[in-house]
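Here is the structure we will look at, set down as structure tokens.
All protein chains but one are shown in place.
Think of it as A, B and C in the order they're written, each chain with its own count starting at 1.
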Amino acid sequence: MANSFGKLYTLTTFGESHGEAIGGIIDGCPAGVKLDLIAIQNEMDRRKPGQSKIVTQRKEPDEIQFLSGIFEGKTTGASIGFIIKNVHQRSKDYSHIKDSYRPSHADYTYDKKYGNRDYRGGGRTSARETANWVVGGAVAKQVIPEIKINAFTSSVGDIFMEKPYQDVDFTKIENNIVRCPDENSAKKMIARIEEIKKQGDTIGGTITCVIQNVPVGLGEPIFDKLHAQLGKAMLSINAVKGFEYGSGFCGARMKGSEHNDIFNADGSTKSNLSGGIQGGISNGMDIYFRVAFKPVATIMKLQSTIDKDGNVLEMQGKGRHDPCVVPRAVPIVEALAAMVLTDFMLLNN
Amino acid sequence: MANSFGKLYTLTTFGESHGEAIGGIIDGCPAGVKLDLIAIQNEMDRRKPGQSKIVTQRKEPDEIQFLSGIFEGKTTGASIGFIIKNVHQRSKDYSHIKDSYRPSHADYTYDKKYGNRDYRGGGRTSARETANWVVGGAVAKQVIPEIKINAFTSSVGDIFMEKPYQDVDFTKIENNIVRCPDENSAKKMIARIEEIKKQGDTIGGTITCVIQNVPVGLGEPIFDKLHAQLGKAMLSINAVKGFEYGSGFCGARMKGSEHNDIFNADGSTKSNLSGGIQGGISNGMDIYFRVAFKPVATIMKLQSTIDKDGNVLEMQGKGRHDPCVVPRAVPIVEALAAMVLTDFMLLNN
Amino acid sequence: MANSFGKLYTLTTFGESHGEAIGGIIDGCPAGVKLDLIAIQNEMDRRKPGQSKIVTQRKEPDEIQFLSGIFEGKTTGASIGFIIKNVHQRSKDYSHIKDSYRPSHADYTYDKKYGNRDYRGGGRTSARETANWVVGGAVAKQVIPEIKINAFTSSVGDIFMEKPYQDVDFTKIENNIVRCPDENSAKKMIARIEEIKKQGDTIGGTITCVIQNVPVGLGEPIFDKLHAQLGKAMLSINAVKGFEYGSGFCGARMKGSEHNDIFNADGSTKSNLSGGIQGGISNGMDIYFRVAFKPVATIMKLQSTIDKDGNVLEMQGKGRHDPCVVPRAVPIVEALAAMVLTDFMLLNN
Partner (left out) sequence: MANSFGKLYTLTTFGESHGEAIGGIIDGCPAGVKLDLIAIQNEMDRRKPGQSKIVTQRKEPDEIQFLSGIFEGKTTGASIGFIIKNVHQRSKDYSHIKDSYRPSHADYTYDKKYGNRDYRGGGRTSARETANWVVGGAVAKQVIPEIKINAFTSSVGDIFMEKPYQDVDFTKIENNIVRCPDENSAKKMIARIEEIKKQGDTIGGTITCVIQNVPVGLGEPIFDKLHAQLGKAMLSINAVKGFEYGSGFCGARMKGSEHNDIFNADGSTKSNLSGGIQGGISNGMDIYFRVAFKPVATIMKLQSTIDKDGNVLEMQGKGRHDPCVVPRAVPIVEALAAMVLTDFMLLNN
């Protein structure tokens, strides 16, 4: 009931980080789409652990196995089942948290909600789940190839990208390990993450996503506004605390005479504080939004916490965790955006 | 398809500001709830136009007529149909926008999406629709009376409430016309709105909402996270550009060692940067979030725009519009929050 | 949660027979459909009580009032709200059943499920609800004018229409009050109903529906098979006990070599035991199905029953009820079929 996403193009998922495999089912993918499987695996590789020195050093190959819905290289219109085997299962790593609640994790809420929890690697709360989403998004991107979706790291802690998105080249996003298209800002961000990592601490950040070449008319006017669905999607990502599009929270400080986007004769607008969406419906201008990620909760420092019986104890993170989740979250943001856009494109037909 | 909200407790709506009536159907309301109809009408009055000098001077009594689902003062479990008659229809007011697109309104996107539009008062895009939402929320509040939901104006333009929410008294929210529980801040906000109104301009602002006494365990872990549903709900309100909960965008600048909420022995936490939600599930602490509203697009100043044929022309707002939407949006934020919480309470049973 | 029908073209309804009005909201109706309101009211008139000597003699004008979603004679793409006032409310008629359970009615199950019931005219269980469905279907018919939907009475008690549907003229359905296109059979059916009515009894019957000019490819292969949705729709009508399509229950007695429909060169089939659907998907041949209605439970004869406290008592039907529900159910069957087909047509775009 809560493991499905989308209305016409839907992704339903399963899997815990320490089970045999995770996976999902894509339903509603149109028939006849030629799938580039290498492009899909590339998206997986952008998300996978161990890809650089500033992310977790766990190794997971994250190889997708498609089990149905594809025949002779094309989608058939049938549901697409896939699994991703969990290669790197080290259950013993997690014995120390079996009966304790890690601060600012979901251990406590899961235990209270379900009466039991799969404590191995966070069970279903593990961000490993997002590997499934990247599959759903990578397929979606191929359903709507005309729409360009680019996300990038726009801040790490107090270090913000120094240029507006219009002034950077999105082809440079993958040029550095923090996924910021402005080289100068990227260097500072990487240095900041390395410093934090040495401290055994973690740090938050933001991702900006720009969606271009969207036809006019996507989105539904009342409860399925285009930006409301994008917002819900982004707020589903682990660690996300906020979402804004167009002028966002800055817009709340502005006057109408400053904020209104004046039309050109062709229906485009001179400014784009609306963020490409008016009344919940795309207007053909760039859609852009920003997503806030809190710092990862697992830190290598000693913290006070409690166990199931309310005993206070000290706990320290073990294993290999991300000092900053943002670089690996970039493809996740894109994947969810791609699924939302595909859903609306199919609804609009 | 896009006019329904909720999963078990659902609201489906209809209506244009210049039709005969707007209305809706509440489905999934449990049987046996004693309804206080005066309390419901009170919520309507908090939203209605003409209530103070800083909002639009249109007059609409906004009287709800319930048509079904209530018998001998109690809900029967059947769907609850209601209508709100449109008393104040002045179609002639809108003739000047029949063939033109107001900047930063939905006129252009509607016309392109549907090929026609009901230009009278914005048709279905009118914020009049939110009167239906207030009905849905007012009933919801009575389904979950134990949960306390308080929203208030936390900023108008650059004027922010000067105290954290923990230091104010929510019973004072209705003491002033801008709905800010801190009197000192309220005065400044009101003065700012009056000044803007004199300029024929409009101004944005933010609303903060605090939800208290929520049981542990509401929310679904993957795609229907409690905050994701709250975010989607808020992003459905006209003029909203952003949503953040707990530490929000500030959290993205913090370190894990600063951000983690350390447990007390009873499972409550010493700090609450999580905003009452961990892993998408309520943890029993206060849930709080902030919503950003852009300035109203209709201003009394002359602006350049285009008509259907791409001719550039000048346009000036007519009629009586809100200089700042935030005071009247406070009950709307509460209403949507109440519906989301009711839905999760029913799911959790 | 249970008052909505459809996926893209949806109808959500409310109303009790003895409230002020019933009504509904049609969502997902495409923009730009020119609505013939007289044709819609005609469908209402086919269903309304008091239309002939063989139906209930209650008088309800059943005038639809559309409140939104239509502008200058065309649909706007916005949700279409409508109400039907209840003119004929005689609450006193029902006092005798306030605390008793009528046999084979839903009084007992409602009371146990909801803990209270609106005993006036059956409350939400009243077949008056189906007036809402006829509105939804009448609009749907105008969305898909190319598809021809004809239902008719195919049996009353033991009297079956004497010809296969291929041998009758659907334009004659409305020529007689029982709505059977074969005049000879119609006369016998009418006589049977009159006889039953004199006995103070009621009688069951069946309706056959034929859907023609359906494009190939409607229906989804696994859980939303075209016939499964039609079946669910028909089983939603009060008093329906069975549904079969194509060869139906007869098909269960046949051999494969008898039952298979052999193709013509153009893809049409020589026989049509499949009933126009193969693998859940329309094949372009006539879709036909049959719906079984039990006899109306309210009879004018004395019956034993119980009250809320389990006391056995005698009860006799009062008021004006249908001796046979089938003639008035014909437009209801068509309406639901039209909504199902419209939904699949929109999904297929």
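As a convention for this text, a contact is a pair of C-beta atoms (placed from the backbone, for glycine too) under 8 Å apart; a residue touches a chain by one contact, two chains touch by 3 or more.
Here the structure is a predicted model, which means the values were calculated and not measured.
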item	value
Among A:L8, A:M189 or A:I222, the residue in touch with the chain that has been omitted	A:L8
Selected residue (touches chain absent from view) among C:I203, C:I287 or C:M345	C:I203
Chain not shown: contacting residue from A:R117, A:K141, A:R179 or A:K241	A:R117
Of C:I84, C:I281 or C:L341, the one touching the omitted chain in the full complex	C:I281
Given C:R47, C:K85, C:H227 or C:R328, the one touching the chain that is not displayed	C:H227
Subunit C residues touching the omitted chain (full complex)	1-5, 7, 13, 101, 103-106, 108-110, 112-113, 124-125, 129, 155, 157-158, 196, 201-206, 216-217, 219-225, 227-229, 231-232, 235-236, 238, 241-249, 251-267, 269, 273-275, 277-283, 292-299, 301, 303-306, 310-312, 347
Residue numbers in subunit A that touch the chain omitted from display	1-4, 7-8, 10, 12-16, 19-25, 27-28, 31-32, 65, 67-69, 71-72, 74, 76-81, 83, 113-118, 123-124
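Methods note: only the chains that are shown with their structure count from here on.
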item	value
Chain centre separation (subunit A, subunit C; CA means) in Å	47
Whole-Å gap separating subunit B and subunit C, where each centre is the average of the chain's CA atoms	40
Contacts with 2+ other chains: residues of subunit C	78-79
